[in-house]
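Just below is one structure, and these are the notes that go with it.
A protein chain is absent from this complex, but the other protein chains hold their places.
Let's look at chain A:
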Amino acid sequence: MGNITLNQITKKFGEVEVIPPLDLQINDGEFVVFVGPSGCGKSTLMRLIAGLEDVTSGNIQIDGRDATETPPAKRGLAMVFQSYALYPHMSVRKNIAFPLRMAGMSKEEQDAKVEAAASVLNLSAYLDRRPGQLSGGQRQRVAIGRAIVREPAAFLFDEPLSNLDAALRVGMRMEISELHKKLATTMIYVTHDQVEAMTMADKIVVLQAGVIEQVGGPLELYHRPRNTFVAGFIGSPKMNLIEGPEAAQHNATTIGIRPEHIGVSTESGTWKGRVGVSEHLGSDTFLHIHDTGLCDLMTVRVSGEMNVHHGDTIYMTPEADKLHRFGPDGLRLD
């Protein structure tokens, strides 16, 4: 079981309010991802849930019981830290067994659970090594192993992949998703990475300055961002946000159109601009377009190759039904 409910929780460090009153419901078995710009309070929120920080006000319920005053060890949650936080002087086996040992479990039971976790995580060959003798990805798996042997109600991951190289990151992303499918345990996951958020999450929580801007499934956030912040934050490259007369034509203060929803041509179209930098990725080409008179820089995605050069004039046509409209308060208009 892993229902977590946050009721009006706030957090102040001294005079600074890092998290203004915040409500959030996390259901059993969900994979919830917290995203947001650096310093927006993702780690703080996770540490509040873990109990490593005290809430200033409000309450936290885990499985319907008030856990606001419960010490971290009693909350039944397991955390995987960004630095892995393995115990360097213990072997992998002892690291994984540590929570069991602290719980006073018998040696045989400990061994059985460690072996089971190690085989799930492909660590069996490394059980007698020290963490210092492992690669980054293996350390990461040991940290996850230490978390799963406790059979927690929920896992908390704070940017667990940020120390890994790109290829390993893709692999570990799949492994964690696999693990979630297998264990069906609630997971809360903090990341900077768009792709991790979009691919892994059942539910994404977008935070800015401690405020939840939107909660929803990845595609919901993509198709129906609730405000201009979410519109600009979710999706890569970023959505083009246009203000002024062009937006007024659509009865809005701001209109948004994603780079992939703009058609381009060298002959004719609704908007006109001058090609700046083009990024060729092989499968796609991203064109940065200047002097449109709409916004500073417009980004357009073209499938495959497009033969344009720096300084060429180009015409763009947005797909009308993919246009997002936002009001003066930045909220979505429908």
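The rule we apply is simple: a contact is a pair of C-beta atoms (placed from the backbone, for glycine too) under 8 Å apart; a residue touches a chain by one contact, two chains touch by 3 or more; residues count from 1.
Please note the rule applied: contacts and distances are computed from a predicted model.
Novice: Can you match the unshown chain of the complex to its UniProt protein name from these: "Glycolate oxidase subunit GlcE", "FAD-dependent oxidoreductase", "Tryptophan synthase beta chain" or "Sugar ABC transporter permease"?
Specialist: "Sugar ABC transporter permease"
Novice: Any idea which of A:A73, A:V277 or A:A320 touches the chain not displayed?
Specialist: Hidden-chain contact among the options goes to A:A73.
Novice: So which of A:G41, A:P99, A:P160 or A:G235 would be touching the chain we can't see?
Specialist: With A:G41, A:P99, A:P160 or A:G235 as choices, the missing chain is touched by A:P99.
Novice: For a quick check of understanding: of A:K12, A:R65 or A:H89, which residue touches the chain that isn't displayed?
Specialist: A:H89
Novice: Could you list which residues of chain A touch the chain missing from the display?
Specialist: 50, 52, 71-73, 77-79, 81-83, 85-90, 98-99, 102-103, 146, 150
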